[in-house]
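Got a structure for you, questions after.
For this depiction, one protein chain was excluded, whereas all remaining protein chains were kept in their positions.
Right, chain A next:
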Amino acid sequence: MSYPFSISAHDMEEHLVQEDKTPVLRFITCGSVDDGKSTLIGRLLCDADLVFEDQLADLRRIGIRGGNGEEIDFSLLLDGLEAEREQGITIDVAYRYFSTSKRKFIVADTPGHHEYTRNMVTGASTADLAIILVDSRQGMLQQTRRHSYLASLLGIRHVVLAVNKIDLVDFSEPVFDAIVAEYVSFSAKLGFASITAIPMSARFGDNVVLKSGQLPWYEGPALLEYLETVELDPADKQRASRFPVQLVMRPNPDFRGYAGRIASGKIAVGDPVVVSKSGRRSSVRAIIAPDGNQISAAEGEPVTLVLADELDVSRGDMLVDPASRPFVADQFQAHLIWFDANPMLPGRSYLLRTETDSVGATVTALKHQLNVDSFVREPAKLLQMNEVGVCNIMTQRPIVFDAYEENRSTGNFIIVDRVSSATVGAGMIDFPLRRADNVHWQALDVDKAARTALKNQKSAVLWFTGLSGSGKSTIANALEALLYTCGKHTYLLDGDNIRHGLNRDLGFTAADRVENIRRVAEVARLMADAGLIVICSFISPFREERRMARELLEEGEFIEIFVDTPLEECARRDPKGLYKKAFAGNIANFTGVSSPYEAPEDPELHLKTVGQEPATLALQIEEFLRRRMEEKQRLA
């Protein structure tokens, strides 16, 4: 397409060889809404003669702007979704592929709208260069700064500052200079390798494909010329060999190979390798590539490695050079970008995915949030959508990684919500935290089995959940009295009491509620380890945290008891006068009134309290425990 008509056979051959050899430049366009990103790409493609005739005809048919009725709206070439055309904005990334005689390009046209920042980040994670647009009339906006910051965070090294709509400020050099000066000073801390500023009008095509006569004072290249010639960082930087195992291949009993894509470095037959998680050593016996066996393979190649020894290797592990190993840890610091409308809550359990590994993970500390306008670190308790924070993260078992700065492939991860399965965040790992390595579990001679045997009981955590005033504490109290008379060893953890001591520092925001439950669950676990029957009475409104408490304990140890009382009945009882205050608007974040309650979906016991005496309900629970104990003795 990029070629003049009628190519000689020789030129054609060359053209196709060229197609395959020239490096691909992956770039994104970003900046604020209405800065003209889609228009710029549309104009670039049209002026460079890279748009098919039927698509151009289509554009002429649907894409006439209001006003003079003559002018084509180039943005419609990219904004392919109906909602985008209706609203005149870009919602999601559009990928376009084009090539000129000098280079191949993949451009991700990414949205400017704040709400869709996650889609901008999607485009940026694989890009080499970012075109950041600024409207000449407006200068730098918050999104200009945010996108520049995100581009830098994701490892983009080269930036084109496209000072657009220069026609609307009379092609003014001082306006251009002022914007460039402001940008250069702003971005000094971002560490870009190069910033190239170009004044342009995407709408009229000035300095897009051809140099504009309207801007005689500008001496640099037009955008396309720059994109065709910009030198990227050399790819052959010598890096340690990393082979994340994607899939174990066992097509027949005689063959066991590990499939994956080499994340960095080289691997050759005979090379020694270490399985990073176990530290076991072997060497490469064969490399099977898509076209057959090879003696070596380099970064990016999808190969299957056969090792000289039978080792235990599975997906999520990494085969590496013994002389240069990645980190293996379950605690690390990372920069986290949050995408979801539900905020990131420290203490909540999420799934963390690296390229090939998947593991439960928790943010143990949100150290600070980064203000993208001032680069100031600000204290924060949670991360809202589109915010960036620096966090300590703990995973349920160790993962293998490098620092993102060292390796974009092995230093990244995404965060997945356990319930919705949505990708809610993405992270770049900074470094492992040492504390995990230095604190080892101390094995003790007297264990839980010994302690429960002495008490002639089975430890349990009876977790009461329900609205305030539903009757949890009353039933819990009756139950403990009943168990005591039966000679059982118990302890009752009550929400209000705990907040007088251990959790005195916590409030009632979502983040604090998560932390409240996390601490209580840890205490309950210690008490269960001591052999006690622990009765916990907490509103515990979120399913996630009850699940977290359940996962801390052994199978069958956590018994969820839903104390189910309708809100109206709770409000009528109002034992502490809280509903009265909440309805009057005097208590913020009150469960059931101004904060949600997520009822259990599948509790072990579901108690409906209306018309029931607490003593009867307590007997019902005691009966449940008795059957459970009999079951244990029968099995023993």
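Note that in this section contacts are C-beta pairs under 8 Å (C-beta built on N, C-alpha and C of every residue); 3 or more make two chains touch, one makes a residue touch a chain; residues count from 1.
The rule is short, and it goes like this: contacts and distances are computed from a predicted model.
Looking at the choices "Sulfate adenylyltransferase subunit 2", "Iron only hydrogenase large subunit-like protein", "Cysteine desulfuration protein SufE" or "PepSY domain-containing protein", the name in the UniProt record of the chain not drawn here is "Sulfate adenylyltransferase subunit 2". Of the listed residues A:35, A:167, A:206 or A:355, the one in contact with the hidden chain in the full complex is A:355.
From the options A:39, A:100 or A:122, the residue with contact to the unseen chain in the full assembly is A:122.
In the complete complex, the hidden chain is touched by one of A:422, A:449, A:486 or A:588, namely A:422. In the full complex, chain A contacts the hidden chain through residues 1, 3, 5-7, 12, 15-16, 19-24, 52-55, 62, 77-83, 85, 91-97, 104, 106, 118-119, 121-122, 125-126, 235-236, 246-247, 249-252, 255, 259, 261, 288, 290-291, 298-302, 304, 315, 339, 351, 353-356, 408-409, 412-414, 416, 419-423, 426.
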